[in-house]
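One chain of protein is taken out of this complex; the other chains stay put.
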């Protein structure tokens, strides 16, 4: 898995590539923690190149979402989630905790 | 020429398609006037599908830029400008009046 | 009946994934079903490493894939501590965000993704987790 971050005026876009599982989720957690640690709580998680995501990955996003939404200071939204991954998100019942965008510009433009 | 507008939280994206010349520039002017008339002064002009742009088109953008920048309330930025059109923009000497983005998300994210 | 043994480390998860994805494709599953099997096995193996072994590098995971009729049967064996899944409460994903506790999704997903999920403990041979996916589903 590789992760890159792009900073915009109102938000950061964190883009992961590849597999998010118990092995790689800590890496994702670290990156997201450094983003929130820098005081950025408006985050787009770009999943367009993520082809596998286990519950460990979702938990990292849920914990980040908690931090972002605290004090109404922001939100983590998802972009580019692949159909089968989205199905598993809904299956596990976590779908309602995230806004999902099909378009990166719309995601960034929502902040 | 066709024109479409997408509204985001901080800005509108106005996308023109085809030819902007003396015949079609008034149409572009009308759309941009209605955007600024609605109180939106942060505008991305999406030129990725514009394949011809005469000085009449540039003047419409310059006049819109004046409105947008007044009172520091906003700005018109360009996205997706094709090489040859960009060359003519620089040639005519108007290049310095516009910020140019290669990426729509970055353009929207700049507001 | 391909079988493979992997060190019980998170690093192995990707290789285990490749192993079961191959079997699921050979079983003629569509990509949605392949992903379901892939994810269920990942969750199961993650639990084995984390909970049965209590951490990385303390044993192996043996994985067997059986294709029969319309079924793919995955058998995962480990030598960790026995586990009684009925002792685990269902996660509560209706709760407000702030109250979510980061656990309980793995088992829940495995059961949703697969048609049969069965944990057994055999003194001597250890834990045997059998998961079956029907092709129709």
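In this document, chain identifiers A, B and C correspond to the written order of the chains, with residue numbering beginning at 1 in each.
In the analysis below, contacts are C-beta pairs under 8 Å (C-beta built on N, C-alpha and C of every residue); 3 or more make two chains touch, one makes a residue touch a chain.
As the structure is a prediction and not an experimental result, all values here were calculated from the model.
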item	value
Contact list for the unshown chain, restricted to visible chains	B
Missing-partner contacts on subunit B, residue numbers	19, 21-23, 52, 54-56, 58-59, 62-63, 65-66, 69, 83-85, 87-88, 91-94, 96-97
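Note that in this section only the chains that are shown with their structure count from here on.
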item	value
Topology of the chain contact graph, where touching chains are joined (line, ring, star, complete, other)	line
Label of the chain whose CA centroid is most distant from the centroid of subunit C	B
Chain whose Cα mean lies nearest the overall Cα mean	A
Mean-CA-position distance for subunit C and subunit A (Å)	25
Mean-CA-position distance for subunit C and subunit B (Å)	54
Centre-of-Cα separation between subunit B and subunit A, whole angstrom	32
